[in-house]
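One chain of protein is taken out of this complex; the other chains stay put.
Right after this comes subunit A.
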Amino acid sequence: MLLFSDLSVMLGRSLWYIFRSMDTIITATVTPIGPLLLFVYVFGGTIQSGTANYVNYVLPRIFLVAIASGTSYTSLRLFTDVQRGIMERFRSMPIASSTLLWGHVLASLVFNAMSLLVIILVALLMGFRSSVGLLSRLAVVAILALVTLALTWLAVIPGLTARSIDGAAAFAYPLICLPFISSALVPTRSMPPVVRAFAENQPGTAIVNTIRALLAGTPVPREIWLALVWCVALLLVAYFFALRVYNKRVP
């Protein structure tokens, strides 16, 4: 019960941070919407994706980019907490040690949900359509939430360990770039063998293909298991390391 009350205070604090800095929501939303516009209206005409609606094809990848850049704010906020010393105050108080981290992580779920909603609205304006049932939609939401949770816990680690604010932010860049080497933008068959092997086996591809199939209403590929295993494994490893780093932290 006390744990729950501590957690609600911490979550409230983290959410307050988000709503006081609306610019971060705008940045986190615009960063992926830019490429969305670019790929659909600039490159989309020449890319042969095999689907009639290129917005539908590219949207899952845009989701991943949005989540990757959105979770980097968790690194930044945690880094600031460490720098300003508010972390040590909380750690010297009688509250469960992981509540501060959970507060940031849950707030990141809310933050990313908001930015994904805006992206979906823009995509609808651009012609995104999906006529699948409620169950498939919920499955997409669940997968996106799982990806966000895993990436946020991953983002906690640089937030706690970075020596500079640039270092804390830099972790997101490779994650944002990763979806480019996948089937997220173009089918993989045109790539050289090595790149193709990487593209077809990296977690981003499995996640993107699963979401794409769920939204299109086509049979869900077996890759869904690969996607889930990747996410859960990443979540567990990142969570374990984040807590380890947090409990070992010395000012």
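The criterion applied here is as follows: a residue touches a chain if its C-beta (ideal position, glycine included) is under 8 Å from a C-beta of that chain, and two chains touch if they have at least 3 such contacts; residues count from 1.
FYI, contacts and distances are computed from a predicted model.
Colleague: Which choice in "Glycosyl transferase family 8", "Tripartite tricarboxylate transporter TctB family protein", "Cytochrome c-type protein" or "Sugar ABC transporterpermease" gives the name that UniProt lists for the one chain left out?
Modeller: Its UniProt record gives the name "Glycosyl transferase family 8".
Colleague: Looking at the whole complex, which of A:26, A:86 or A:177 touches the chain that is not displayed?
Modeller: Only one listed residue reaches the unshown chain, and that is A:86.
Colleague: Among A:94, A:174 or A:219, single out the residue that touches the unshown chain.
Modeller: That would be A:94, which touches the missing chain.
Colleague: Which of A:9, A:145, A:216 or A:245 sits in contact with the chain that's absent?
Modeller: A:9
Colleague: Considering the whole complex, not just the chains shown, which residues of subunit A touch the missing one?
Modeller: On the subunit A side, contact with the omitted chain comes from 2, 5-6, 9, 13, 16-17, 20, 84-86, 88-95, 250-251.
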